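What you see is the complex with one protein chain gone and the rest in place.
Chain nomenclature is as follows: A and B, assigned in order of appearance, with residue numbering initiated at 1 for each chain independently.
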Amino acid sequence: MFRNNYDNDAVTFSPQGRIFQVEYAQEAVKQGSVVVGLVNKTHSVLVGLKRNAEELSSYQKKIIEVDSHMGIAIAGLASDARVVSNFMKQQSLSSRMTYGRPIPVDRIVTQIADRAQTNTQQYGKRPYGVGLLVAGVDEAGPHLFEFQPSGMIHEMLACAIGARSQMARTYLERHLDEIESSSRDELITHGLRALKETLSQDKELTVDNTSVGVVGLAGEGAKGKIESFKLYEGQQLLPLLETVEQQDSGETKEGEGMEVDS
Amino acid sequence: MNHFPELWGRPRDDVYGPYNSSYLKSTGPKTHTQSPAVTGTSVVAVKFNGGVAIAADNLASYGSLSRFTDVKRLRVFGESAVVGFSGDVSDMQYIDRLLESIDIRENYSTHGNLLNAKNLHTYLSKVFYKRRSDFNPLWNHILVAGFDGDKKPFLSSADLLGTTYSGPHLATGFGAHLAVPILRRLFPEEKPIEEITKEDAVSALRECLKVLWYRDARSLDKYSIAIITEDGVELNEDQKLEEQSWAFAESIKGYGAQVV
């Protein structure tokens, strides 16, 4: 019987140059429910689809505030995500303590990437089974980063990870120009619509299964330089979801009209 | 010479006094408390409209000895921050190395060194506080000049105990006694810093350094001055005090009360 001899630990290469344990960890990310992130010139938005293990259970947490200028969305092992987010929280708190400044987003992302990489090179360790989207603002403006268990990081304009995330990515690719020039509220709507694309036929976005996190530069006349990370959950989502609803129904009508024309 | 070879070559008690062996003690609590050796005197700084000016003389004293007369006590950090050091010179050089390594580390990030003077001051005050809490102080009193996160002129002080404070004009050491009253008279608190020009600020600093040169025995007439504006740091390290007038000295007799 076939047996893979190269996946017993996370430090051994296969002859094809692969590290199976890391790839398996990436599978864990693919099985997590989908999260979407996107940026425009002023804001960075995270949107997540929450799953409940069973009808009677609560919904899992998908978006976590790390600091007032930064939040993460998770796909994969939630318990691993907690370890990573605790570390990020510590680091950002310590930056505030020692320098009196919010930690730059690329700095903290590099730090978690370095930790994740260590897990793939030291014997007896296991990679994190979680992928992250990190949204934040710093001196250089809003940012979105993708993080994978391999220790890979990328700064993104828009991104989706988790189950059926390809649908969301397709949406984001198609609307990239609109997203770049969108307003804060339009950005959220784009996020939600991308998320909606990933749903199977019988599912829809509700106030229970959706999470939205927004962070950005403060508008004119606002207190402080940034709009602090805000998590929208439950009833707060109602107006956001309604906007998506209205837009979609409007578009289908248009679409129908065009079909009639042709 | 005597019958105890183990004593040969050692300083004789009758000549040098008993040897204080407590300096060799390797047990007991750590006593690495120091005191300053080679020191720099006052640093003076003023905020003005659109920036900060900071100055210090180029002297490093060894007690009352004028030991090094070409020591630069202003240190530029990043694009627009300057640290002025008074106190122990070796500790200054240690902090200088710290700042160097931070600058290098910061420059690795995508957007360069984003630490402003305010961040730098927070950091340095933590370093001072940590070291004083370890009973191993860095024997300095510093002024940090530059801009804060809102691009407003920033001036703040930190000392060997970790004490911090800020103000429109500050001075360390002897300057706290001699320069601050001059600056308070020139730039009263009611006068907002927006009404102080760069030229006003610089000439005030030169005036302060002159008074310090007249009255502070550990000062020098060669000095450095840094002017920090939005455009960056303008640092002049080999300035000479001009237009000195020692005429007043002739009228001083004794400690001041003496008239004949």
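Basically, contacts are C-beta pairs under 8 Å (C-beta built on N, C-alpha and C of every residue); 3 or more make two chains touch, one makes a residue touch a chain.
The rule is short, and it goes like this: contacts and distances are computed from a predicted model.
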Absent chain per UniProt: "C2H2-type domain-containing protein", "Spindle pole body component", "[RNA-polymerase]-subunit kinase" or "N-terminal nucleophile aminohydrolase"?
"N-terminal nucleophile aminohydrolase"
What shown chains come into contact with the chain that's not displayed?
A, B
Which one touches the absent chain: A:Q21, A:S44 or A:S68?
A:S68
Per the touch definition above, residue among B:A37, B:L98, B:A176 or B:L235 touching the missing chain:
B:A176
Based on the whole complex, identify which of B:L7, B:L65 or B:I104 touches the chain you can't see.
B:L7
Among listed residues B:S90, B:N113, B:T164 or B:Q239, the absent chain is touched only by B:T164
Across the whole complex, list the residues on chain A that are touched by the chain not included here.
65, 68, 89, 93, 96-97, 100, 102, 223-226, 228
Going by the touch rule given at the top, which residues of chain B touch the chain that is not shown?
2, 4, 6-7, 10-15, 17-23, 31, 33-35, 125, 129, 132-133, 135, 137, 149, 157, 161-167, 176-177, 180, 189
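Criterion: only the chains that are shown with their structure count from here on.
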Interchain centroid distance [CA atoms averaged], chain A/chain B, Å
49
Can you check the complex and tell me which residues of chain B touch chain A?
109-111, 114-115, 118-120, 122-123, 126, 149-150
Where on chain A is chain B touching in the complex?
97-101, 104, 106-107, 138-140, 225
